[in-house]
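And then chain A:
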Amino acid sequence: MPAGVAPTLALNGISKAFGGVKALSDVALRLYPGEVHTLMGQNGAGKSTLIKVLTGVYTPDRGQILLHGQPVQPGSTLEAQGLGISTVYQEVNLCANLSVAENIFIGRYPKKYGAIDWKAMELQAQRLLNDLQIRIDVTAPLSRYPLAIQQMVAISRALSISAKVLILDEPTSSLDDAEVKLLFDVLRKLREQGMAILFVTHFLEQTYEISDRITVLRNGVLEGEYLASQLSRLDLVNKMVGAQTSPLQGLDAIGDHVEPNTADNSGTVLQARGLGRRGVLAPLDLDLHSGEVFGLCGLLGSGRTEVARLLFGADKADSGTIQIKGKIEKLLSPRDAIAAGIGFCSEDRKKEGAILELSVRENIILALQARAGLLRVIPRKRQQALANDYIKWLGIKTPDIETPISSLSGGNQQKTLLARWLAVNPAMLILDEPTRGIDVRAKQEIMDYVIALCRKGMTILFISSEISEVLRVSDRMLVLRDRKACGEYRRGELDDDSVLEVIAGECQ
Partner candidate 1 sequence: MMKILRSLPESSYFTSMVTVALLFVMFGLGSISYTGFFSLQVVLNLLIDNAFLLVIAIGMTFVILSGGIDLSVGSVLALTTMISAYMLQSWHWPPLLVIACVLLIGASFGAAMGALIHFFKLQAFIVTLAGMFLARGLCYLISINSITIDQPLYVALSQGRIGIFGAFVSPSVLIAMMMLALAIYLAHYTRFGRAVYAIGGNEQSALLMGLPVGRTKVMVYAFSGFCAALAGVLFSFYMLSGYGLHAQGTELDAIAAVVIGGTLLTGGYGYVAGTLTGVLILGLIQTLIAFDGTLSSWWTKIVIGVLLFVFCMAQRLMSLGASRSGTATPAVD
Partner candidate 2 sequence: DKALVLGFSQVGAESEWRTANTASIKDAAKEAGVTLKFADAQQKQENQVKAIRSFIAQKVDVIAFSPVVESGWDTVLGEAKAAKIPVILTDRAVDSKDKSLYVTFIGSDFVEEGRRAGRWLLERAKTMPAGDINIVELQGTVGSAPAIDRKAGFAEIIAANPHLKIIRSQSGDFTRAKGKEVMEAFLKTDGKKINVLYAHNDDMAIGAIQAIEEAGLKPGKDILVISVDGVKGAFEAMMAGKLNVTVECSPLLGPQLMKVAKEVAAGETVPKRITTEEGVFPAEIAAKEFPNRKY
């Protein structure tokens, strides 16, 4: 960054507390035109809060915001947009009841004779999405599409707002490499045009691929601002997690130290034959053995989540049978599935996971209690013990176990939901994007935890948009394409490159 260039946006001494929780204390941030600035920090470090403060969702307790040197105090997202700040917040914040096109243009409709010009709007939306290689019916309601697509829509909405500052809070957490690449291409273009971009992610690779400058937050305190080129990964991680913990080795090789699974995979836990559902998943066969991690790879929309939902009875399969431990099961509802010893941690924590107003404790024991039934209440002591344990094990950052989950950071919510299912300790656990929005360190810990569970005999169906993750943890994996199964592979049969080919469709 050439000296003398004035920052587009500068934050000084920003502090924000929620009740007693100090989310931010005296944080500063500089955002220069024509740079991609990555905000890093562990879960609960204060990234999203900082973003919400500077886009007028929260009012800071102290500190000032300078836009082009002028102090501003946006009172709402609306005003922020007016000031030329366009934002994609962490959770997808769109209206599922409106059409895709409308979600992109709402508030800024193309008009004809003072009336909304739907045709024009849909055409433009089509074009915007095509830029991101997404070909979907833009007139269909957003709720029709899975999270990843919704994320892309949110992004293209932000991009379409001609702004001076673009803020993206963990936009890539539910995207596949392909989408990420597309997104980065666009970001680079915008950077050329001198836009100031603030970017949040937990993926080191992505950080180093795109960012010019990195600001690190730790526990709501500014750790420091660095040029990406001058900060090694190890330093970055240390700065994030703080000196209190010893530097971690080979973070980007999560699970590498996992020795090939020696546990006998003879016992088939679950056997699906011709499992499918019209329009969403072509019939496929599955055999899951006890004590193995079974991965699902595929591109966005390839049907991975569908497989999971069908196995869990969240959606009704209209063909095929499921055998669990040898006996045929009719999984008509998640309840049946749980009874049959299956657990499912959904990819959409906001809509299908978190029960926002309930406390962390309640959220953690919910599934367990549901299985125990109405009458056999888990004694309070035990509940608290469980909650505290998982908070410790997964490093959930929360004031106490009675805090409503709604006031936890995204990643911490994700951990809480993971805890919910780990607490149930099912024979087979389906994890759909379990590491979504979870910071580097926690990610490794969780992976290790997962693998440890397997070694203890639990079967895990693992879905992740990070193919590398899948490759590393799973003993066997099924590749899906266009909602069809296309080939099953054992550990080692695929490496980072070949898997891409397979997924992309150059296999056989």
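Candidate selection criterion: all candidates are chains of the complex that A comes from, given by their letters.
Keep in mind that, in the parts below, a contact is a pair of C-beta atoms (placed from the backbone, for glycine too) under 8 Å apart; a residue touches a chain by one contact, two chains touch by 3 or more; residues count from 1.
Computed from a prediction, not measured in an experiment: that's the story for all the values here.
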Among 1 or 2, touch partner of chain A in the complex: 1
Contacting residues of chain A [partner candidate 1, same complex]: 57, 76-78, 80-81, 87, 89, 93-98, 102-103, 106-107, 109, 115-116, 141, 143-144, 146, 157, 309, 314-316, 333, 335, 348, 351-352
